[in-house]
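Below you will find the structure I want to go over with you.
Missing here: one protein chain of the complex. Every other protein chain is in place.
Letters A and B mark the chains in the order given here, with residues in each chain numbered from 1 onward.
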Amino acid sequence: MVQQFPALIVVIPLMAALFMVPLGYFNRRLCHPWLVLILAATSTMAVGIMGQVILHGPISYRMGGWQPPWGIEYHIDQLNALMLILISGSGLLGAVYSGPSFAREIDGRQTMASSLYLMMITGLSGIVITGDLFNVFVFLEIASLSVYGLIACGGGDAPLATFRYIIMGTIGASCYLLGVGYLYISTGSLNLMDLNRLLPELYHTRVVLTAGALMLVGISLKMALFPLHAWLPEAYYEAPSAVSGVAAPLYTKVAGYLVIRIVYNLFDFHFFTRIFPILEILSWLAIIALLVGSLYAIAQTDLKKMLCYSVIAQVGYIVLGIALANRAGFSGAILTIINEVCTKSCIFLATGAIIYRVGDSRIVNLGSLFRRMPITMLAFTVGVFSMIGIPPTLGFFSKLYLIFACLEAGRWSFIAALLLSTILNVVYFFRVIRVACFEDPRPDYQRTEPYPEVAVEEAPLLMLLPVVAAAGAIILTGLGSHWIFLNLIRPIIPAGF
Amino acid sequence: MLEHLLLQTILIPALAAPVIILTRRAVGRKAAWFARLGLSYSTLLLLFACLELARTGAPLLESHAFAGPEITFNLLGDGLSLPVALIINLLCLALSFYADHYIDHRIEAIYGEVDEHTAIYHYTRFYALFLLFPTGFMGVCFAANLIGIYFFLEILPLPLYFIMAMFGYIDRVRVAMICLMWAVFGAGFFLVGSIIVYYASGSFAVAGIQALAGSPAATWAIAMFLVTILAKMAMVPFQVWMPWVHAEHPTCIAGLLAVYANVAVYVMLRLIIIPLPADFQIFSTPLMIIALVTMVYGALLTLGQTDIKRFAACSTISQLAYSMLGVCSMTTAGIEGGMFFFLAHIMGKTIIFSTAGIIVYTTGIRDMRQLGGLARKMPLTTALWIIGALGLAGFPPMNSFPAEWIMFTGIFKAGLVGSLTKLVVAIGGAAAITLSVVYCFRSVKIIFFGPLSEQLAADSHVKDPPLSMSLPLLGVAATAILLGLWPSFILDLFHQVVGPLAF
Partner (left out) sequence: MLEFVISKYNFWVYVILMMIGLYAMLAKRNLVKKLIGMNIFQTAIILFYVSIGVKKGPVQVPIILTEHGHVVQAIRATDYLNPLPHVLMLTAIVVSIATTGVALAVLILIYRRYQTLNEDEILALRQQRRETGA
């Protein structure tokens, strides 16, 4: 049974998504328990796969028993297993959260939304587990289509945001597909490991150069790397809270995982540094993304929009780690991915809880929130500390590794940009904490009436648990960051650094 | 119980904070006693450790693995860190008693007439945040790992931000943000310096900084650390935040704010001067000049103040520079005197600030010109203020007297042996002391002597404060006098660490 986990982890959510529709037709209240059950099963399988990979080394699973490169192979090493755990874990938190959240925001459409949710998890799991390039495209589109549907549920301006996302996302996926096509023409293979073997003699041909460029541009669109980020703020802002709480942490990071695979496993990174030196450009784009994302975030008046721009800034960190192409950068990029999934889950879900209680997420409406929703805000504060990079949260360690990477590469200006973005993070996050924590920021002599009485109105339990769990995960991964480095990152560091 | 002594001093305040929050419903205001008992216990532990150290001369070393071999949680309690930690802990303990009435007064002033439930909520929130201060300070004193020091230095602005924004004066929220931004700015440079040390020496351990000696990396690392230290100590040109913050923050943590700023001197000694004396020489004279400028600037600023809290705030700027001057002189006497002055300063500043808080609490007036003749109605307060003023001015029997004496011995020695600039700075420093004396005694005269205005005479609130506010200050004053009469207790401990360096 355990041997079949790699296939099951993709198939079970898929089948369950289809089964959800008649189930929901029968009794709508069964959707949420079914969702949680399936995602708990998925998470267990992800943990099982991770255990196997740590104990026995990378797994190679052949779909249908067909030999690669003719059949589709799932090659699971520590990075895949890690991404699986992140996806299932985040999905589980979102699933638990979606009970009250969907009931409040998209009542009546829970069946379809939950079904699409499972399809989204299918798609994301498939992307990170497969070793076949075309399979990646298929799962990428499965995930994207489900998230298009989920975001459009948001009402208001969500359909417009979704349409823009559809157009841009499809351009991205199609560019990626075209790139894969070029690789197929020149080598005849679609299997990642096989191509790694076949491509080096073709590195100097124009076809392969174009393929590399197209694939990276396509994935960068999905990853919202500046300047291809325009779809992200609107789309994740208009989405329902449970959706943005899962999609925002996961999508861009899965796309980041794809970039890691393309740069390090498909092509050797020498290709991108010597023959086709775009890693240099990528690192500068990453720095610009860091700074511009943070600057945009400062200009926002709505908490959720601000967080979307923060996602754009964090994508810059990941790409910086990848583009610096050294040990510390690689480790820093992966640690940033882990940190981002945990932290953004925590913060986005907490924001959803705030929207649940307060009505919207504009910063001016967040007054005395620490008194009204103490536990939520405490978890939010832990998330903020992780974004800023205060030990012992994982945010500190990931930033430390990135700084080491810049030092190793001799880029002092990048270190200055990293520290500057940290300060900018402090500015916009502490602005929220200030409004939420302090009753009235006006000076004493301008207040004429006493402070109003405020009652504690915490979010419902099912929404509170995932937020707290995510905050706990931030601290646990921070304390265990060395374990993560030794067991999960060091075995997969590419040779030749 | 005596194992992991240093870890206990850090953890006990940290653990008492959530205990206070969790038990606030059950025990109400008495939850603050968790803080007081915890701090008493850790103070006793530290006193015991100091006495042990004085007897045996063996420093305390504790190792705790944390996140991998690079980032450990090693704690070092030697002759330098133990006395500093002891005095800081003593001040936290005193202020935890003093704050009792003061915070109630602030809660009433800011939040108006609230029901008991909300009042207890704010009260316990203050104490929980307050406990982060001793945690942070103990961590900074004892951590033997650069990332550890960075972590505790980053913790310290947080309770400062929250307490100031929740319980401070007029424009508190904005000023709290200013303070936080300066702290983050400084912390960034500290991190860069730590990373330079890591790359040059291969580890984050403080003991490994020596390995940098002689290389250009040492100069860069020192420069980075110095930016942090100067920003924290509000030296010219980074002094802009200090008067604002000191004016707006609640007086019950005033002493701790002085510690927060001054502990940077300890950090400088530990990270720069002890491991890398030769590389520091080049910075020594410029820093002494900066310290002198700050001294004079602060003193002149203080002379012009009429607000009682700003008075104390600007004198802090000036006095911070004293310990900097002493430590930068790079002589044994100067360093030990400078560190002892650090301790004397924080004690004297606590007394003065807290007494200023008492005056504002009872009379409701912050302008010194409107006060006068209070000696008749508030004798105890007068005594406390005079003791504090003597402490700031450097008069016997306060401990700042031997501190200044020893410090200037060292500074003059550096001036006579070293360059002419240093001699000029030394003379300038001695002259600046007279300014301190002037403003101290002038304040005493204005506030407490002279005619009493009718308004104050009629006000029934104007009397000596409750015992819970004055007793802790008397305790601190007594300790200061004791150390003034018997400075060798602490100076010998310092000498264990500084002496072998043979400047």
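The working rule: a residue touches a chain if its C-beta (ideal position, glycine included) is under 8 Å from a C-beta of that chain, and two chains touch if they have at least 3 such contacts.
Note that the structure is predicted; figures quoted are calculated from it, not measured.
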Margin query: If I'm reading the header right, one chain is hidden. Which shown chains does it touch across the whole complex?
Written below: A
Checklist line | Residue of A:97, A:148, A:414 or A:485 touching the missing chain in the full complex | finding: A:148
Note to self: Touch as defined at the start, partner being the missing chain; which of A:14, A:103, A:166 or A:288 qualifies?
What the structure shows: A:166
Notebook entry, point to check: Taking the entire complex into account, which one of A:16, A:45 or A:177 touches the absent chain?
Noted result: A:177
Next item on the list: In the full complex, which bits of subunit A touch the chain not displayed? Write them out.
Entry: 134, 137-138, 141, 145, 148-149, 152, 157, 159-160, 162-163, 166-167, 170-171, 174, 177-178, 181, 184-185
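In the analysis below, only the chains that are shown with their structure count from here on.
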Note to self: Centroid from C-alpha atoms only, then distance subunit A to subunit B, rounded to Å. What do you get?
What the structure shows: 44
Check: Can you list the subunit A residues touching subunit B in their complex?
Finding: 371, 390-392, 397, 400, 403-404, 407, 415, 419, 422-423, 426-427, 430, 434, 437-439, 441, 443-445, 450-451, 453, 478-482, 485-486
Next item on the list: Please name which positions on subunit B make contact with subunit A in the complex.
Entry: 67-68, 71, 109-115, 118, 121, 147, 150-151, 154, 161-162, 165-166, 169-174, 176-177, 180-181, 184-185, 188, 191-192, 195, 199
